[in-house]
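Taking it in order: structure first as structure tokens, then the write-up.
One protein chain is absent from this view; the other protein chains keep their places.
The chains carry the letters A and B, assigned in the order they are written, with residues numbered from 1 in each.
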Amino acid sequence: MSDVAHDTPVSHHDEHESTGIDNRKLGMWVFLSSEFMFFGALIATYLLYSNRGGFEGTYPSEIYDIPFTSVSSFVLLMSSLTRVLAHNALSKGDQNGTRTWLFATAALGAVFLGGQVFEFTEFVTKYDMTLSSNPAASAFYLLTGFHGTHVAIGVIMLLSLWGISRRRGGLSEKQGMSLELVGLYWHFVDIIWIVIFTVVYLLSVPPA
Amino acid sequence: MTTEHDTHPSPAQYWKIAALLAVLTVFEVAMFYIDRELGLGGLNALILISLALLKFVIVVGWYMHLRFENAIPSRFFTAGAILAVGLYLVVLSAMGVVVIRG
Partner (left out) sequence: MTATAERPRTTIFKRPSSTTGWWSWLTTVDHKKIGIMYGYAAFFFFIIGGLEALMLRIQLASANAEFLTAGAYNAMFTMHATTMVFLFIMPASAAFMNYLIPLMIGARDVAFPRLNALSWWIFFFGGIFLYSTFIFGTSVPPIGPDGIAGNLAAGGGPGSFNWLADSPDGGWFGYQPNAGPFYSPGTAMDYWALGLQLIGLASLVSAVNFIVTVFNMRAKGMRLLRMPVFVWMGTVVAFLLLFSIPIIAVALFMVTFDRQFGTLFFAPVGGGDPILWQHLFWLFGHPEVYILILPAMGIVSEVLPVFSKKPLFGYSAVVFAGAAIAFLGFGVWAHHMFSSGITPVAQAAFGLATMTIAIPTGIKIFNWLGTMWGGRIRMTTPMLFAVGFIAMFTIGGLSGVTHAVVPSDWQQTDTYYIVAHLHYVLFGGSVFGLFAGLYYWYPKLTGKIMNERLGKINFWLMFIGFNTTFAPMHWLGLQGMVRRTWKYAPETGLEPWNVVVTIGAFIIATGVAVFMYNWYHSRRHGEDSGLDPWDARTIEWTIPNPTPEYNFAVSPVVSKLDHFWHLKYDQDDEGRAVRKEDADQIIAELQHVGLNPPEPIHLPTPSYFPLIMAAGLLLMFYGIIYHTTAWGKALIAIGAVVSLAAVIGWAIEPVEEPHDKPGEERSEKVQAGV
């Protein structure tokens, strides 16, 4: 008991029954599985209220700017491409390429966010649709707001990795795993937007 | 990360997938305007939801590499997605009928 120093790592793969997937990666998958329930509740709430008529105020589906949102959706979609290219560059040891694609991904995410800020501003100032206009407006802002928050967190994580890579001249193996985790998260945010774009923007009609 | 690249798509494939996603998105937006002119109703919804589902599956399968992943995460992930869709559909259908309108 006197000489318990530190040599054997806590989790050594050959000592354990395991899925063979890195703990952090499995954890991310598990967490993302639960996020479906989170966004599902928000989307369901929007669907419940989006065409329930008889109340005051502007409904979001009356004022959607479909061309604008199509472009920003496309921007977010393409950020998934740049993210996998970053991953691919790192797996080939191309640290410069990784950095470039990382930055591109964060930049596309930021463009998407900028679009959302612009959209919200337009809705509030031009069409006077606020959180309190009607339940449909409340649901729209809460849903897209929470999605935007997710994107913002993703952008911050991507920029952190980019910064680390710039300062240290590359990403270590452990940071490579971080890149994978951020990637999973990023793609998940993207697929949620794929659903939102269709269900909330393209298919939603104002109450008759 | 050592054994992975053999199974993962190549950059060329990534670009092709992106092109496919772009085309699908163009289709979606086109459907929106076509429906405006023709009033397809339910058919439009069916097509748009199918397109979204397709994009969803492509991103999850290829970009998130779920297709190449061990079965465990894909089971959890699918379970979450199906549970969410199923439960909230039941809620919506229950509420759609009960709701006292206007």
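Things to note:
Going forward, a contact is a pair of C-beta atoms (placed from the backbone, for glycine too) under 8 Å apart; a residue touches a chain by one contact, two chains touch by 3 or more.
Quick caveat, the model's predicted, so the values are computed rather than measured.
Considering the entire complex, the omitted chain makes contact with A, B.
Only one residue from A:T58, A:S80, A:T105 or A:N134 touches the chain missing from this view: A:N134. Looking at chain A, the residues touching the absent chain are 1-11, 15-19, 21, 23-24, 26-27, 30-31, 33-35, 37-38, 41-42, 45, 48-49, 52, 54-55, 90-91, 93, 95, 130-132, 134-135, 138-139, 141-142, 146, 160, 168-176.
Even with one chain removed from view, chain B keeps its contact list with that chain: residues 1-2, 72, 76, 79-80, 83, 87, 91, 94-95, 97-99.
Assume only the chains that are shown with their structure count from here on.
Mean C-alpha positions place chain A and chain B at a centre distance of 15 Å. Every residue of chain A that touches chain B in the complex is listed here, in rising order: 19-21, 25-26, 29-30, 32-37, 39-41, 43-44, 47-48, 52-54, 66-67, 70, 73-74, 77-78, 80-81, 83-85, 88, 91-92, 173, 176-177, 180, 183-184, 187-188, 190-191, 194-195, 197-199, 202-203. By the touch rule above, chain B contacts chain A in their complex via residues 1, 4-5, 8-11, 14-15, 17-18, 21-22, 25, 28-29, 31-32, 44-45, 48-49, 51-52, 55-56, 59-60, 63-64, 69-70, 72-73, 76-77, 79-81, 83-85, 87-88, 91-92, 95-96, 99, 101-102.
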